[in-house]
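Just dropping this structure here.
Every protein chain except one is present and positioned as in the full complex.
Chain naming follows the written order as A and B, and within any one chain the residues start at number 1.
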Amino acid sequence: MRKKCKSILCMVLAMVVMFTMTACGGSEKEEKDKSDSTQGSDSKTAENGEFSWDMCKGQTIQVLFNEHPYSAAIVEHIKDFEELTGIKVQHSTIPETNYFDKVSVLLNSGGDNLDIFMTGPYQIWEYAGAGYMEDLEPFIQDPAKTAPDWQAEDFYQTILDSGRWDGISGHSMGEGSLWGLPMGYESDVLVYNKRILEEHGIEVPKTTSELLEAASALQGHSGENTYGVALRGELGWASLITAYQCFYSMWGGKDFAAEGGKLASQVNSPEAVEMTDWYVKLIQQGGSPTWAKATWYDLVTDIGNGTAAMMIDSSSCCFTPCVPGASKEAENLVVTTIPRPDGAGEDDDAYQLWTWSLAMNSASEKKDASWLFLQYFTSSEFHVKAFEHAQTVNAPRQSTTDSASYSAMVDAVQGYTEATEATVDATKMYYTPETEVFNVLYEWCATIQELTEGKYASTQEGMDELKETLDKIVSGIEVKE
Amino acid sequence: MKELTKKPLLVRIRPWLILLPTLVVTLGILYPFATAIYYSFTDYSLKSTAYEFVGIKNWVEMFTGKEFWHSLGVTLKYAVLATALEMILGMVIALTLNTEKRWAGILKVILIFPLMVAPVIAVLLWSLMTNTSIGILEKFLNLFGVYAFPWWAASSTALFSVVMIDVWVNTPFVLLLVLAGLQGLPKSPYEAARIDGGSAWFTFKTLTLPLLKPVLLIALIFRIVSTVQEFSIIYATTKGGPGDTLMNLSLSAYMDGYTYSSIGRAIPQILVLWILINVITKKLVGAWLKAKSAN
Partner (left out) sequence: MEQKKRGEKALMLAGKVLLVFYTLFAVFPLIWMIIIAFKGDSQMYDTLFIFHPTLANFKNVLTKGSYVKAFVSNLIISGGAVLVSVLVGVPAAYALARYEFKHKEGVAFTILSFKFAPEILIIIPVFTIFQKLKLYDTYFGMIWIYQFIGLPLLIWVLRGYFEDIPVEMERAAELDGYSKREIFFKMLIPLIRPGLVAAALLSFIFCWNNFTFGLMLCGFKIQTITVSALTYISTSTIHYGQMAVVSVIAIIPEIIMCLCIQKHLVRGLSFGAVKG
């Protein structure tokens, strides 16, 4: 009897647990099924008839954002979109360090847990190559789906085309399907603190040797801990795609060359070694003592409070501390172009492009609703609002650049407009599209960190070793003509 | 007759019946576990929805590559250093607190607080403090003429800096367990020892330490299991850098699996890690059972 009692108690306990669990789970499932079925029937109405914002009324889409002022601006206006279209938007914002890991997992699962996400150009090679992304061109071309006032031609052509790619490793971007719509783009510039430079009688560097000289001379400019030039250095691909990549390309360095249907790394070519050697010296003699853990926000902090005399990074990161009131040294900060390698001219200019774009999951079951979201949040009207809200720069649309609020914001930063005009034409993707890009850039960055710590006898040795590693990483990629 | 055969069966399965709820909720994890092992024999990648069986290719590549052995070394170095520091510090502090009268009550609560800070947030906090521009630790070191201490930006100080954060978060765990153990100590042998006039060190060595052994082993088990697979703190500080200084197995697997999208290459590394943990723990649990019955 007693034993029975005990086992009954246990069974009951177990059943209670199971029951509450399945009950919770069950109701959740049911709800989802219901909404799924209604959505299925609704999207058909979009097939015929004219464009109307409420053609996907009642649907729910899921949007994943990276933490960024651009996405913050969208989040701020999602209510407006929901009111206009009757679409419900579920969104989530992920910290930048883990953002792409999460996107990769969601896309790979092929499920319908993701409709829209933010992407950068490098990620397109992996995602579009795998078939995870929806070509947006057909939507733009379809007058039944795209509002007449959306104005594709208002985008800067080079920036919009930077989202195009034919999906073949080794082929450069700019042609083929359109994988994303730009939210903004980033070029690369130099920021200097004119007060500090003047105090030390140092001219604004125009060449790389002048830059090295100036940065070395400014080391410890206002006492201990202050240094010449702020550069990103934290281990990761992000540390290579701004300053390093610009100098590398301007020096004439190439990442890969196609050899017999395979990619062959060029990181130990004479230009590449010479450039890297110079870059390592720049860090050692004029960079931050804690360069190897410097992220973009360390750079912004250091230039903003006068710890660093100069900073080279993406234009949006460089802009941030220069806005009056945004930092202690804001009024002394001036934006200008990146110094050119000695003997290089205007033709050698190369500024690495970064774009944050909005893209659509090809496995999405609510593509029309997703497209409505995409066009709403890339429209000229919204972009003007977004850039005002985000207090950030490099708008991808002409109409935004022309707007009063945008010019007022940009004009407040010294040298910014001139620098943008001088760099925009040479701002593009200088990296060879291939799907192992992150592995390649990580190894590359690790080598530079090791070179900076003096772990190799010479730069040549380090880069030779790196070439071997990189060739192995990309050995599985076939390059077609 | 019927009664007799039925009864033993019920008796025999009774513990299993009681365990049933636990088994039900935990066995669910076996399926993902088995799937993961299967993936290690495929070229599963986040870059493609299709994958193929590739046999032991991933395993061979792992064991023949030098990165794996480096990562294994880092894993062990980190685990031993962090666990040793946490155990020693936790134990010494607990013993001192136990003799302390005035502040012990409040300290026993306050000193546990760091355990409540999530590792990712702890890193945020220590980044703030070690920041060269605004960090309080930097300003503090400046008083001693040390400027721009690199913390985890230089390979020479990276291991120490990251372990320091680990020690900050996790020493309270050891502290808590040892305090609990101390409180449960029987009084009578100590009184006998006092009458005998044995030194404090002698009492500690012959009485306290053996009596505490079970609880110390439990703390050791839980700490070593965590430090061997440490991920969040290293990822949030250096991502395995500078260079490959802190690239332990967890980090290396995460990089391979998520950043470079190759799950098939990542899983063998974690399985090695898992086997490693299993072996260590089995030994320690054996020791724990022995120590427990000895008391």
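One rule holds in what follows: a contact is a pair of C-beta atoms (placed from the backbone, for glycine too) under 8 Å apart; a residue touches a chain by one contact, two chains touch by 3 or more.
Everything quoted here is computed from the prediction, not taken from an experiment.
**Student:** Using the touch definition from the header, name the shown chains in contact with the chain that isn't displayed.
**Tutor:** A, B
**Student:** Using the definition of touch stated at the top, determine which of A:T146, A:T208, A:S265 or A:T320 touches the missing chain.
**Tutor:** A:T320
**Student:** Touching the hidden chain in the complete assembly: which of B:E52, B:E100 or B:E191 does that?
**Tutor:** Candidates B:E52, B:E100 or B:E191; residue touching the omitted chain: B:E100.
**Student:** Write the list of chain B residues that the hidden chain touches.
**Tutor:** Those residues of chain B that touch the unshown chain are 12, 14-16, 18-19, 21-22, 24-26, 28-29, 31-33, 35-36, 39, 89, 92-93, 95-97, 99-100, 107-122, 124-126, 128-129, 133-134, 136, 139, 168, 171-173, 176-177, 179-181, 183-187, 199-201, 211-212, 214-215, 218, 221-222, 225, 229, 231-232, 250, 253-254, 257-258, 263, 266-267, 270-271, 273-274, 277-278, 281-282, 285, 289, 292, 295.
**Student:** Mind listing the chain A residues that contact the chain we can't see here?
**Tutor:** Touching the missing chain: residues 2, 5-6, 9-10, 13-14, 16-17, 21, 24-25, 28-29, 32, 62, 64, 67-69, 72, 90-98, 101-102, 105, 109, 111, 113, 296-297, 300-301, 305, 316-317, 320, 326-328, 390-392.
In this text, only the chains that are shown with their structure count from here on.
**Student:** Averaging over Cα atoms per chain, report the distance between chain A and chain B in Å.
**Tutor:** 35
**Student:** State the interface residues of chain A toward chain B in the complex, per the touch definition above.
**Tutor:** Per the touch definition, chain A meets chain B at residues 3, 6-7, 10-11, 13-14, 17-18, 97, 100-101, 104-105, 107-108, 110, 126, 129-131, 224-225, 233-236, 288-294, 298, 301-302, 305, 307, 435-436, 438-439, 442, 445-447, 449-450, 453, 455.
**Student:** Would you mind writing out the residues of chain B in touch with chain A in their complex?
**Tutor:** 10-11, 14, 17-18, 20-21, 24-25, 46-49, 131-134, 138, 142, 147-148, 150-155, 235-244, 255, 258-261
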